[in-house]
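Heads up, one of the protein chains got dropped from this complex, but the rest are sitting where they should.
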Amino acid sequence: MERSVNSHRAHRNHATYWAFVLHRVSGVVLALFLPVHFYMLSMSITDAARFDTFIGWTDMPLVKFAEAGLVVLLALHLTGGLRLLALEFLPWRDWQKSAVALGSGLSLIIGLVYLLYGA
Amino acid sequence: MVDTLEVSVWRGGENGEFKTYTVPARESQTVLDIVTYIQRRLDPSLSYRFACRVGVCGSCAMTVNGKARWTCRTHARLVVEDGKLEIGPLRNFPVVKDLATDMREFFDKWAKAQGNFKPTTTRHEEFATVKPSDKKRKQATAAIECIGCGVCYSSCDVVAWNKDYLGPAALNRAWTLINDVRDNGNDERLKAVAGDAGCHACHSTQMCQERCPKHLSPTASIAGLKRATASALLKGKL
Partner (left out) sequence: MSTPANVKADTRRWLIQRASAMVLTVAVIVHLGVIIMATQNGLSASEIVGRIQGNVGWMVFYIIFVVAAALHAPIGLRTVFREATDLQGRLPGFISGCVGVILLIMGLQAILRLYGV
């Protein structure tokens, strides 16, 4: 029988735990995305016609939204990673939780900037 | 009419179950008081550990509403939800019976991380002089108050996912010795704490720091071990 029926959420409901989850998920998604990104770049040279079709495809709102999502994941992974680098290499400070908040905020901003101006 | 609490307590071994007891709700009681009441007045077959009852020994650590805590230092009123309380044995430890867990692996890992002092001098030499303001001593002092209660080990997800992981307490203790200038065993100790079963498995989720009743930070100690082992690798000493 389950050891603790009501409390799986409770013991993990902590900012730095979620930072870890997001860092892991964003990392895996980015690892899957990169080959696609490289493939499209290659195609842009070798097969211009196909690339134009692809680029037309990227003008669709859904694709733009997915692209922005990827940028958010990238920013999340980056800022989460910076938090880890600071934690591992700099003298210990108690601002880790604030760093998580700052990182998430910055990531969202970067994603929004991309969505509004870059996509 | 005395208010009552509905307390679910884990009974049995690994394949046990929660049993509910009705306990009087007093103005001032700790979770340990509640467990003691159950064992003395309601069900003498309940097994649990305690010793000092005042928050210095760490023996009474249990899982209270999902979180690992010292039950003698947990005021019931602060954790009761809707008149209910759930008490179980510490997570990540095999259950012996009810609320008592098998702590052997926890202490075996302490030994594997070489969390024991290796002397360099004898009684015939002068005392070592170590300034409290010395950087290494400060780092050791920040981590030295661990009493081996197991709360951090119980709260660590990596311990749950990686059976070989030495865990926050063992690594934290190793860090205090790495910083002890009187100690002689660091070459071997660094080898013992490095690797996927050691400090490199830590993902800095900081659950250990969050739950430590002595407000220690194993995450910081483990970060120090990461730096120390990398340094040793680059110097060819690992």
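Quick notes
The first chain written gets the first letter, and so on, giving A and B; residue counts start at 1 in each chain.
The rule is short, and it goes like this: contacts are C-beta pairs under 8 Å (C-beta built on N, C-alpha and C of every residue); 3 or more make two chains touch, one makes a residue touch a chain.
Every value quoted in this text rests on a predicted model; they were computed, and no experiment measured them.
One of B:R73, B:H200 or B:K214 touches the chain omitted from the figure, and that residue is B:H200. Residue-wise, the contact with the chain that is not shown comes from B:A230, picked out of B:C57, B:V79, B:V96 or B:A230. In the full complex, chain A touches the omitted chain through residues 24, 27-28, 30-31, 34-35, 38-39, 41-42, 44-46, 48, 51-52, 55, 58, 71, 74, 78, 81-82, 85, 88-89, 110, 113-114, 117-119.
Mapped onto chain B, contacts with the missing chain fall at residues 158, 161-162, 164, 191, 194-198, 200, 226, 229-230, 232-234, 238.
Note that only the chains that are shown with their structure count from here on.
If you average the Cα atoms of chain A and of chain B, the two centres end up 33 Å apart.
In the complex of the two chains, the chain B residues touching chain A come out as 10, 15-18, 63, 65-68, 86, 88-89, 91, 142, 155, 157, 203-207, 210, 217, 219-220, 223, 226-227. Interface residues of chain A, counted against chain B in their complex, comprise 1, 3-12, 14, 16-17, 19-20, 84, 87-89, 92, 96.
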